[in-house]
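Removed from the display is one protein chain of the complex; every other protein chain stays in position.
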Amino acid sequence: MSGVRADYVRPLDIKHGRVDLSHGAGGRAMAQLVEQLFAAAFHNEWLAQRNDQALLPRPEGRIVMSTDCHVVSPLFFPGGDIGCLSVHGTINDVAMAGARPLYLAAGFILEEGFALADLKRIVDSMAGAACEAGVPIVTGDTKVVEAGKGDGVFITTTGVGVVPSGITISGDRARPGDRIVLSGTVGDHGMAVMSQRESLAFGTDLRSDTAALHGLVAAMIDAVPEVRVLRDPTRGGLATTLNEIAAQSGVGMVIEEAAVPVQRQVQAACEFLGLDPLYVANEGKLVAIVPADRAERLLQTMRAHPLGRQAAPIGEVIEDAHHFVQMRTRFGGKRNVDWLAGDQLPRIC
Amino acid sequence: MCLAIPVRVVELSSASMAVVDLDGIRKEISLALVDGVQVGDYVIMHVGYALARLDREEAERTLALFAAVPAGGA
Partner (left out) sequence: MKYIDEFRDGRLAGQLAAAIAAEVDPGRSYNLMEFCGGHTHAISRYGVADLLPPVVRMVHGPGCPVCVLPIGRVDLGVALALEHRVVLCTYGDCLRVPASNGLSLLKAKARGGDVRMVYSPADALKVAQAEPGREVVFFAIGFETTTPPTALVIQQAARLGLKNFSVVCNHVLTPAAITNILESPEVRRLGTLPLDGFIGPAHVSTIIGSRPYEFFAEEYRKPVVIAGFEPLDVMQAILMLVRQINEGRAEVENEFTRAVTRDGNLKAQALVSEVFELRRSFEWRGLGVVPYSALRIREAYRAFDAESRFGLQAKTVADNKACECGAILRGVKHPRDCKVFGTVCTPENPIGSCMVSSEGACAAYYSYGRFREIPVVAV
């Protein structure tokens, strides 16, 4: 008589196993992957139902939806990984409308051969981020592509949330006279990731600033519902975000270089590679544009929150038919802070 | 045209390599172009190579020159 239980199913070999094409085929292998890896980590009432969709109660208020695709390389970097990044990124996009994020969906494209141990690390990180943020991942999907056709893993997250009544936050609402406020130091994420890139690698204890900002946003709009614009300066950095808003709102901006907080190590890393911190990605910061008479109150509120301790006023919105973002340099002269022409590349000249 | 920055030598890692530091950022670079570099020296670094030792006395002298400029001219 065999000592094996009748209902024994060989568990996923997370330690040594690798993703193979059967995991995306829709059969038992895939069900096992979903059950033992994803659902086990994200566990909540919706995933427990084992449906292909989540049935959700109707939320009160205007609905906000956002989606983000994540292809970061390397997958693991100081301060985070593609998992928590994908959770924070979408939560933040929803929050930038002034909305309270309610639910997330996550889609995974896995490359054949990807180590299950790494996948588990990423999924656990996502689960931790979602749990900490109080935003459950209620539905998802997985597909597997052949070896060589993916970068390990690509993740797409979609989020929905609700905007409280009386709040209208949009990129086209900046007006001359408004103040521009930044929640903290810029360039941390981009330089932390760059420090891991082969050939460019440098020794540092810089960490990504990846974080969910919805708590900070909730505190901000509660104290100052007059906030006009919120945006998180991700790819392309602060400079790109300001130019986007200026164009959307049909205004110009003037900022003070000395007022933009930059960590010393970030500044040094940028000097090394010939990069400008204004164009380096951030994953845990936001820009707020607010009427001048409410700026002080907003700053106080932000500085009282752990993610806004170094919040600083960096400039103001002006009339300008050309929608320029200008900057008074630390040195005294002025210059344009222009759009990026493609990704900023390290230079030797 | 040539992005080069002054960095501090914190460690001599081999006959011609050194670890340098700039405000907490560290990199290992080559000293093959400059002789007699010691820990604590500052060098001008370009594409992973030290080009010259920075003369700290001259640096201070230059800074003093800027500060000595009379605001209203000679």
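The first chain written gets the first letter, and so on, giving A and B; residue counts start at 1 in each chain.
The definition used in the following text is that contacts are C-beta pairs under 8 Å (C-beta built on N, C-alpha and C of every residue); 3 or more make two chains touch, one makes a residue touch a chain.
Fair warning: this is a prediction, and the values are worked out from it, not measured in the lab.
In the full assembly, the chain not pictured is in contact with A, B, by the touch criterion defined above. Only one residue in the set A:G24, A:G140 or A:G252 touches the chain that does not appear here, and it is A:G252. One chain is missing from the display, and on subunit B it is touched by residues 1-6, 8, 22-23, 30, 32-35, 42, 44, 46-49, 51-52, 54-56, 58-59, 61-63, 65-67, 69-74. Looking at subunit A, the residues touching the absent chain are 199-200, 252, 254, 258, 264, 267-268, 271, 273, 316, 318-320, 322, 324, 326, 328-336, 338, 341-342, 345-349.
Heads up, the rule we're going with is that only the chains that are shown with their structure count from here on.
For this pair, subunit A with subunit B, the centres built from the Cα atoms lie 37 Å apart. Per the touch definition, subunit A reaches subunit B in the complex via residues 202-205, 264-265, 267-269, 271-272, 274, 347-349. If you check the complex, the residues on subunit B that touch subunit A are 1-3, 5, 19, 22-27, 46-47.
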